[in-house]
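Let me give you the structure first, and then I'll get to my questions.
Of the protein chains in this complex, all but one are displayed in their positions.
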């Protein structure tokens, strides 16, 4: 089997993912906007390249893990972009959290040159990426998905297939981030109510993460929210705002209200307005405390 | 050790709890407003009594598990109520979900006659009650709590102590129900968004209850919400409304807003206005679907 | 015609109302919790009395204008309260902003002694009270209303009759305060949006109070909100919170959600939590600016 692959995007998530592939024996051509990030990979045998197109080989497989719609579209469709070289039968596995609308546009662009676009956004923090323990949500052309199955086995602990339309995987990813943010708001209000009644926030967090909600989101995010501990950011609050904006746009596209998403969006935009764009998104809880007159 | 106890309230939760005590060898005097509910207990050796006072013996232990503030106050403080007979050194373990304000009033009334009021609301469904697997949140006078510890060992899989002031346990219980309802609203909006984008509600529920939220609340409630399956009620929607009302009153007492609690309260009161008081509280999801134009 | 009347409550509104009656030739017996407030009235010929009962004469007319449910119930039903002396055929014109539920309870208590309870809450600021230009919302027994018509002519520029059940007038009063608060929130968000886009808040306020909304509420409250001018209080923010709480309780009694009322309630309770209970209720706008990151 040909274990050659292209990889674009060495952020918090992309870097450990690319390393995992290298460690698993893949020959990786890697590109990042800031080239210095490539050093740690080239030290382990990967090949840094100067432009996105160069990570691709005609008919090969590339993975991208980038910040947002614009980054993915520029890297893919721009001059010297991935698609300028990927060609017929090439497969682009797009693992970024982007809008369903952008995914649909990208899929169409790939289609026109005979390449395949597979959306494969992931759930999991950088540690999970490093350990190959991501959860992967997949949608795209059947054959392409089969061809990259082994890649998913390296990166993830499991994958979920949502059919042939790539944008569906992106909807699912947004749904997941919405559920996480909802749990954070719920905990922030709940812990503040407890605090107002003389109960220690940490005791409440501890209780519920052992009883009703014994799962990592409540345990980890709950601890941060109970302790008002939001730095350094593992996932920036400004990215939370971006994702909730995409959730609301997807709701608009589906002609439905999402009042809880509005509430979360407002928490995030208020936090950004107050200068908190760079802290962890669990920091939405600070606005809850402030509205209660706590500091 | 004296294994004699009084028990008031044989509803969905009270009945399996009382049975568990009987099975564990307790000699139980039992009272219920509708006496026919006592038959299954008397068949197993418990003693039905005609009025609340008769479940108590001076200085003994009684448990109550009733519907709301009014029921607990009537049963305890009314003519022929528990407190008319419980007397000095008696312990009343109040396991109902009631308002912190009512708990404080009840504690004071017990104090005045030298009896002890221990608040001990629980988390868990009727099956958990039957199996002695409830989670118990406890607050009240130290000695009284020690005296009833063995009772908690029979009924629960663990207990959490929140100090001497009974009302704190009730705040914690309300916080828990708020967290559960929040998760339900989040799932209802999330699944509806997915549905609007052509994704099966059940697949989404399945994915998230295996990955981000592998815990019973998301698994069980998520399944009901994904399948629009809300009957028969395990916990009536009208009780959800009652609890959210108590949450908001506790927030008011603490001088803080709880916008997510408002959203949940509105879902419940809208559902009641539409005639859904008697279905399960997961049925709040129906209003989410309706607002999206689905039927 | 007998121009003798009793008057209880000399707050911001009660004082100018009582003065207006004195100026119109009424012989007024007046009571206030803090007796020093009675001086200005006794200087003009009114008779201060030491307890609420003493403002009443059997079969006569009394007016009360007090702070809240508790004040009205204490003053009316307490020992030495109005009702202890008002007697058969007496009329109690209750002009305070209280809950419909309290109005219903008071009406029943009057009924039991053969007296009449007329609810007559008002719209208007202290200046309007002084000028006899209040708007009066009336409900109560037909004959009693006829008997006090001349009093309403003195105090108001017009009255609106909502039938025989007193509590309906109180619902209408709450509806009015809700509409005012809604307009304030709308202006606060609107002006802040304009400000964020480099437009002067005052220009916007000016424009809309001349074009779409040429009416006093938008003109006066709009000016205060545009200029962030909230002291001294003409109507305290804490009273706004009280009224929105009554609105939400009335909505609960009617089994309906009022999401805009929730939003307003949350603005007020957040403002109180931040230490703004004593400023004017237009000060709810400060929280809008803060959420936008403005100071």
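When the chains are written out, they are named A, B and C in that same order, and each has its own residue count from 1.
We adopt the following convention: a contact is a pair of C-beta atoms (placed from the backbone, for glycine too) under 8 Å apart; a residue touches a chain by one contact, two chains touch by 3 or more.
Model, not experiment: these values are computed from the prediction.
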Among C:45, C:58, C:114 or C:158, the residue in touch with the chain that has been omitted: C:158
Of C:40, C:67, C:109 or C:260, the residue in touch with the unshown chain: C:260
Residue, one of C:26, C:178 or C:268, that touches the chain absent here: C:178
Residue, one of C:46, C:63 or C:187, that touches the chain absent here: C:187
Residues of subunit A in contact with the chain not shown: 245, 251-252, 255-257, 259, 262, 265-266, 269-270, 272-273
Touching residues (missing chain, whole complex) on subunit C: 100, 123, 135, 137, 158, 160, 162, 165, 167-168, 171-172, 174-176, 178-180, 182-183, 185-187, 189-190, 192-194, 196-199, 203-204, 207-208, 210-218, 247, 250-251, 253-261, 263, 291-293
Footprint left on subunit B by the chain that the document does not show: 266, 270, 272-275, 287, 291-293
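Methods note: only the chains that are shown with their structure count from here on.
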Numbering shared by both copies at the subunit C-subunit A contact, with half separating same from different: same
Rounded Å distance, subunit B centre to subunit C centre (Cα mean): 40
Shared interface positions of subunit C, touching two or more other chains: 266, 270, 272-273
